[in-house]
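Apart from one protein chain that is not included, each protein chain of the complex appears where it belongs.
Chain nomenclature is as follows: A, B and C, assigned in order of appearance, with residue numbering initiated at 1 for each chain independently.
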Amino acid sequence: MDRTFLVAGGDLRMKYAAGRLAEGSSNSVYLTGNIFNSELPDRVKYTDDFSGTGTNFDYLVLPAPSTVDGETVNAPFSENKIYLSGFLSLMKRKGIVFGGMINETVEKIFLPSDIEIYDYLKCEEFSIRNAVPTAEGAVQIAMEELSSVLYGKEILITGYGRIARVLSKILCAMGCSVTVSARKKSDIVWASVYGCRGVTIADAMGHPESYDVIFNTVPAVIIGKETLFRIKKNCLIIELASSPGGIDLSYASEYGHKIIRASGLPGKKSPETAGCIIADTVMDYISERSMLYE
Amino acid sequence: MDRTFLVAGGDLRMKYAAGRLAEGSSNSVYLTGNIFNSELPDRVKYTDDFSGTGTNFDYLVLPAPSTVDGETVNAPFSENKIYLSGFLSLMKRKGIVFGGMINETVEKIFLPSDIEIYDYLKCEEFSIRNAVPTAEGAVQIAMEELSSVLYGKEILITGYGRIARVLSKILCAMGCSVTVSARKKSDIVWASVYGCRGVTIADAMGHPESYDVIFNTVPAVIIGKETLFRIKKNCLIIELASSPGGIDLSYASEYGHKIIRASGLPGKKSPETAGCIIADTVMDYISERSMLYE
Amino acid sequence: MDRTFLVAGGDLRMKYAAGRLAEGSSNSVYLTGNIFNSELPDRVKYTDDFSGTGTNFDYLVLPAPSTVDGETVNAPFSENKIYLSGFLSLMKRKGIVFGGMINETVEKIFLPSDIEIYDYLKCEEFSIRNAVPTAEGAVQIAMEELSSVLYGKEILITGYGRIARVLSKILCAMGCSVTVSARKKSDIVWASVYGCRGVTIADAMGHPESYDVIFNTVPAVIIGKETLFRIKKNCLIIELASSPGGIDLSYASEYGHKIIRASGLPGKKSPETAGCIIADTVMDYISERSMLYE
Partner (left out) sequence: MDRTFLVAGGDLRMKYAAGRLAEGSSNSVYLTGNIFNSELPDRVKYTDDFSGTGTNFDYLVLPAPSTVDGETVNAPFSENKIYLSGFLSLMKRKGIVFGGMINETVEKIFLPSDIEIYDYLKCEEFSIRNAVPTAEGAVQIAMEELSSVLYGKEILITGYGRIARVLSKILCAMGCSVTVSARKKSDIVWASVYGCRGVTIADAMGHPESYDVIFNTVPAVIIGKETLFRIKKNCLIIELASSPGGIDLSYASEYGHKIIRASGLPGKKSPETAGCIIADTVMDYISERSMLYE
C-alpha cells in the first residue's frame, strides 16, 4: 500500500524522521518548513509549494511541541510561518495527524474533517525508547563536566522511572557505585535486583556526603537545603527532570553548587535517534491501525 | 615515616598528582613549574624558590614525557625554564626520580649521585589503570561525534590490548554489537568469552560495510584501501593508536572519511584521574621498595 | 519495642523465616509444627505446648498456602494437626496474622477478634524479591539438564514479567543470546533496552528452530502444535508458569519433547532465601504500620 507523508517544521529530528519514513519503500515522503541544512535524506522531497504535490497526503507528521502559538507549526528553521489550517486541504479524509503535545486548537482544525490525531508523546513505547538517548546524553554530560572518569564514582540517581532505569544500567556497567532512591518500595527492590543500592529518599538524603555525581529525575523538589548543605562542594549535579526539577535552586546557589540543567537531550545530543524514534512510533501506529481494520 | 615530594612541570595532571600525594598524611608535597591555574590542592605548597624549602626531597615526580629537550623539565605551564640538573642538589641520597619516557640524559644527571630513576610508563599496572580514562574518553568522543546513540550500533574494535578490553566492556554494556579483531587467537577467544564477536583481522576487514563506528587500537596500518573503500560513508573512525596508527590516511582522505585522532585521552579528558594514577603508581612503588628493605 | 512471633507449620522456609525474625534483637520468636530437622536457628525457641509460653503473641506467621483444608495449618513436617482456631486464644488483640493464600475460613477465625490478616503473597515487593530465587533456580535446572554450557546458547523466554526480567538479565550476562517474546509492546521495548532481542509472540513462534532452551513464564498456552513441531528435538523446555502453563502438553508429548516443570523453585532450591524474604516482608509491614500509628 502506497502512503504519502508530509513532515513539517521542527528541527534536525524531523529531517531524520523524514529520512527514516522514506526507508519504507512504499512510502513517499515530503518535508516542509525545515530548511536549516540543505542536505536531504535519500528519497525525501522538499517542498514549500504544495500546488505541485499533485496528490493529497495520508499522514502529516508534526514536531513536539506541534505548535507554540496554537496557529502555526513549531518551525524554528523555517523562514515563513506555516499555518496549521493550511494543511487541512492537503490531507486525505481518514488521514492522521501525528505530533507531540497536541492541544485543543489543533484538534479543532482537524477533527471536524474526519482526520484522526495521534499524540506520540503519550505513547509508552515512545517514552521508553527516548529514555536511551536521554540516558546516554546524561552520561555524555557527566563525562564532559568531570575532570575524572566515571569508573569508581559514587552516584546517586533520584527516582527509578524510565530514564533512571537506563541510566543506572549504563553507569553500573561502567563501574560506578550507583545508589537509586525511590518513593515506591517496589522500585527500591527492582533497583537492588538490577545491581544498584536501592534506598528510600530519606536514606539517600541522610548521607549525601559520599556522592560524586547526582542525577535527578524527579520533577518535585527532593534535594533541599539540608542535603545541599552537606554534599561535597565539587559534587556534580545534573538535573534531568522537567521544571521545577528536584533541586532547590536557591539553596544550591547559596551553597555554591553548580547545577547542569539537561533537558531535551534526545533532540540535542542524538537528533538522528530521536527522529527515528518519532518515525518508528508513527509507523507502528499506522501498521497497528491497519491490522485493526483488516 | 615522613616523606617529602617535589612535583615538577607537566600539566593539570601533575597538580592532581600532587594533591593525591598530599592525601597521605605523612607526606609533605611541593609543586613547582606548573602555575597555569592558581588554585592549589589541599596541603600542597607551591614554590619556585627552593632556598626556603629547608629540607631536601626524598622524591621528585616528573611528567610524561619528563623532558623534551633533554635538559629542562617538560613544563608547558611554567614561565621559566627548569633545569633538571638543578634538582640534583635538592634531593636526598637514596632518593627516587619518577617520570615518564625518561631518557639517557636524565639518567646521566641522577644515577651517578646514587639517586634511583623509575619510569612509571613502564609499569604494567599504570598502563592498565590508564586504559580506563582512555576508554571512557573514546566513548565520550564517539558520543560527541555521533548524531545518534551508541545503543544498537555495530562497532569494530581492532586489537584486544588493554584499551580495547576496557572499551569493549563499556560498549557491550551500553547495548552495542561489538566485533573485536585480533591477531592472536587467544585474544579472539577472550573477546568472545567477554561478550564480543571475536574475529581474525581478515574476517573483520572482509565485511566492513556493516560498521557504524571503528575504534583502532593497533599501531600498524591494518585498515587499508580496500576496507576504506567499502565501509559506510558516515562510519565514524576513531584512531586510538599512536602514530602512524592503523588507518591508511591517504586512502581515508581519498574516500572522504573523517578520522578522529584521539591521543593522550587520559590527560585531556580525565586529568584528575590521570594525575591520581601517576601518584598511586609512585606510592605503590615506594611502599613496595620499603617492604623490600625492611 | 519487644515483639513476640509465632511461626507455624510450613517447610524449611519457615524455619529460616523464624531465624531471620530472631535476628532482630528485640524480637522473641517461637516455632511450632515444623520438626523435620532438629537444628534450630539461633535464638528461636521450639514449642508444641503453649501453656508454657506465658505471654501472648503479637504476630502469627503462617506458610503459603496457610491452610489446605481450611481448618488446620499447612504443616507437612508436623506429626500432629494444628488447628488454626487454636491460635486465637494465644494472640494479643491488635495482633497480625501473616500468611500466603489466606482464604475466607482463616479470615472468619481471626477478623472478629480484632486481629488483622496480611497475605504476603499479595505484596509486590515480595514477588519481586522471590523472582531472584526463581530465576536462579531456573538457571540451575538448565545447567543440570544440559550436557553443554549456557554460554552461546539461543534462548527464548516467553513473557517479560518479574521472573523473566531477572532470568533474562542473568542469561545475557552468561553470554547467551536471549530472545524475549511479549504481548505488550512496552515490554518488547524494555527487553530490547535490557540487551535481549524483544519480539512479538508471533515472531518468536514463527522461527522456533533456532532455540536451544525455552523458558516459559506465561500461564496461558502459547507454545502450541506448530511451534512444538518445528523446534529442535533436543531443545530444553522449562515450564515456569503455574498450571496449565504455556505449553500444549499433548503435542509436546506427541512430538517427543520433554518438558521440565519447575514450580515452587524458591522453596525447593533456595529455602533460606525464600524464608528470609517472608521474614523481611513481615518486618517491613510491621514497621510501616507502626510508622502509620506513631
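One rule holds for everything that comes next: a residue touches a chain if its C-beta (ideal position, glycine included) is under 8 Å from a C-beta of that chain, and two chains touch if they have at least 3 such contacts.
Just so you know, these numbers come straight off a predicted model, no measurement behind them.
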item: Chain not shown: contacting residue from A:Pro41, A:Gly161 or A:Gly175; value: A:Gly175
item: Touching residue (missing chain; options B:Val132, B:Leu156 or B:Ile222); value: B:Val132
item: Touching the absent chain when the full complex is considered, from C:Ser26, C:Ser51, C:Ser148 or C:Ser243; value: C:Ser148
item: Touching residues on chain B - with respect to the absent chain; value: 124-125, 128-129, 131-132, 165-166, 169, 185-186, 188-190, 193-194, 284
item: Chain A residues that touch the omitted chain in the full complex; value: 151, 175, 193, 195
item: Positions on chain C where the hidden chain makes contact; value: 12, 16, 132-133, 136, 139-140, 143-144, 146-151, 169-170, 173-175, 269-273, 276
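Simple rule for what comes next: only the chains that are shown with their structure count from here on.
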item: Where chain A and chain B are represented by their mean Cα positions, the distance between them in whole Å; value: 36
item: Separation of chain A from chain C, taking each centre as the mean of its C-alpha atoms, in whole Å; value: 38
item: Junction residues of chain A, two or more chains touched; value: 132, 169
